[in-house]
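All protein chains of the complex are present and in place, except for one that has been dropped.
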Amino acid sequence: MAIPSADQINGALRGFDRLYGLQLLSCSDSEVRAQVIVREELKQPAGLVHGGVYASIAESVASLATAVAVFDRGEMAMGMSNSTSFLRPITDGIVHAHATRLHRGRTTWVWDVRFSDDDDRTCAVTRMTIAVRPRPDGGPPPARS
Amino acid sequence: MAIPSADQINGALRGFDRLYGLQLLSCSDSEVRAQVIVREELKQPAGLVHGGVYASIAESVASLATAVAVFDRGEMAMGMSNSTSFLRPITDGIVHAHATRLHRGRTTWVWDVRFSDDDDRTCAVTRMTIAVRPRPDGGPPPARS
Amino acid sequence: MAIPSADQINGALRGFDRLYGLQLLSCSDSEVRAQVIVREELKQPAGLVHGGVYASIAESVASLATAVAVFDRGEMAMGMSNSTSFLRPITDGIVHAHATRLHRGRTTWVWDVRFSDDDDRTCAVTRMTIAVRPRPDGGPPPARS
Partner (left out) sequence: MAIPSADQINGALRGFDRLYGLQLLSCSDSEVRAQVIVREELKQPAGLVHGGVYASIAESVASLATAVAVFDRGEMAMGMSNSTSFLRPITDGIVHAHATRLHRGRTTWVWDVRFSDDDDRTCAVTRMTIAVRPRPDGGPPPARS
């Protein structure tokens, strides 16, 4: 398949990503930029963006970028672990996410995601491990050296 | 303040917890049970419950239970880190969460959260570290031995 | 191969495990008990057992127990991630480790390790993810359902 653009991926987003409002800005096999506009529905009781929102964004951008990259090899991507540290609250504006790939192995990819506020301060960081597995419908895997 | 019941906390839930559908079943300073009913809006593209839903539930139950417990000491609770491992997908039914406190320190509490499906299979686990800090409106902290 | 006893594994320990002093007490495919006797060489500058000692013990007990369990299937075990939280220092006596398996998947096993002091207080906890892979010398893998 041709590599889809960020706009094409956005148009295809369903379910939870649509519920919390994920917007991809750019997406390659080694770097993703995305954002979520803060609204009341994304907050925890004290008025801060809920920690689960950061974890959700990280999960999605790392999974999507990996899934797109391995699709033509008959493989799929699934979140294996998501480890998020919260450094500084965000209360309004935009949650900016920047994911960079640390590792591309045969069976796991590892990504770092940095979250920043509108003043570009680091507010949270996530380390995502993505499992890469054969797709049930993927046909025989390509030969590997 | 009197310790609120799970029902009272549910009635007060706002924002993100209401968006994804958190329901507390019981809540003490050492154990919490909660659930989320699976619906299409909580899924990722392959039809599984989104990893961010598990992370969000863990964040909320650990934070809420800690916040309630330290409120009378003039303190508040904030998620510091959320580390979730995904073991088995859930596609329908209910996401069951069971949180148990591992550690109650002066400045951090640590919780383990186990997620299971309707057949009681472990589907994800989260380790949550919660920071406990003086509340801005909390008055002088109580004396500590 | 016959499942080796904890004593047999201890006799075969080499390298780093011998350097820091790992002693297995019992070892099955779902539970391991081990200990390390505290000595000056295991401490950090403030006189506490070094955090790396806990991480090393967790790495070893989870890897060894998984490796023994999958050996006859032509597979090997390798640490994939090690996430340790430090709750209370240990300064003398024995570091007691108790590992329990949370998950046994085809390609990953997940273990929790609890560390306690001589008064059975929880001092650290580790979540270990172990990758299970075909051994280069393992011959064809057994058929799987």
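Here the chain labels run A, B and C in written order, and each chain numbers its own residues starting at 1.
In this section, a residue touches a chain if its C-beta (ideal position, glycine included) is under 8 Å from a C-beta of that chain, and two chains touch if they have at least 3 such contacts.
Predicted model only: the values in this text are computed from it and were never measured.
Visitor: With respect to the chain omitted from the figure, which of B:Ser63, B:Thr84 or B:Thr108 is a touching residue?
Guide: B:Thr108
Visitor: If the hidden chain were put back, which of A:Leu64, A:Ala77, A:Val110 or A:Ala131 would touch it?
Guide: A:Val110
Visitor: Suppose we count only contacts with the excluded chain; which residues of chain B make the list?
Guide: Residues 80-81, 83, 107-108, 129, 131, 133 of chain B touch the chain that is not shown.
Visitor: In the complete complex, the non-displayed chain touches which residues of chain A?
Guide: Contacting residues on chain A, toward the hidden partner: 83, 85, 87-88, 102-103, 105, 110, 112, 122, 125, 127, 129.
Visitor: Hey, which chain C residues sit against the chain that's not shown?
Guide: On the chain C side, contact with the omitted chain comes from 12-20, 40-46, 48, 50-53, 55-57, 59-60, 63-64, 67, 76, 78-86, 89.
In this text, only the chains that are shown with their structure count from here on.
Visitor: By number of C-beta pairs in contact, which two chains lead?
Guide: The chain pair with the largest number of C-beta contacts is A-B.
Visitor: Where the CA atoms of chain B average out and where those of chain C average out, how many Å apart are those spots?
Guide: 29
Visitor: Determine the centre-to-centre distance between chain A and chain C, using the mean Cα coordinates as centres, and give it in whole Å.
Guide: Their C-alpha centroids are separated by 32 Å.
Visitor: Between chain A and chain B, what distance separates the C-alpha centroids? Give it in angstrom.
Guide: 22
Visitor: Two-or-more-chain contact residues of chain B, please, as numbers and ranges.
Guide: 83, 85
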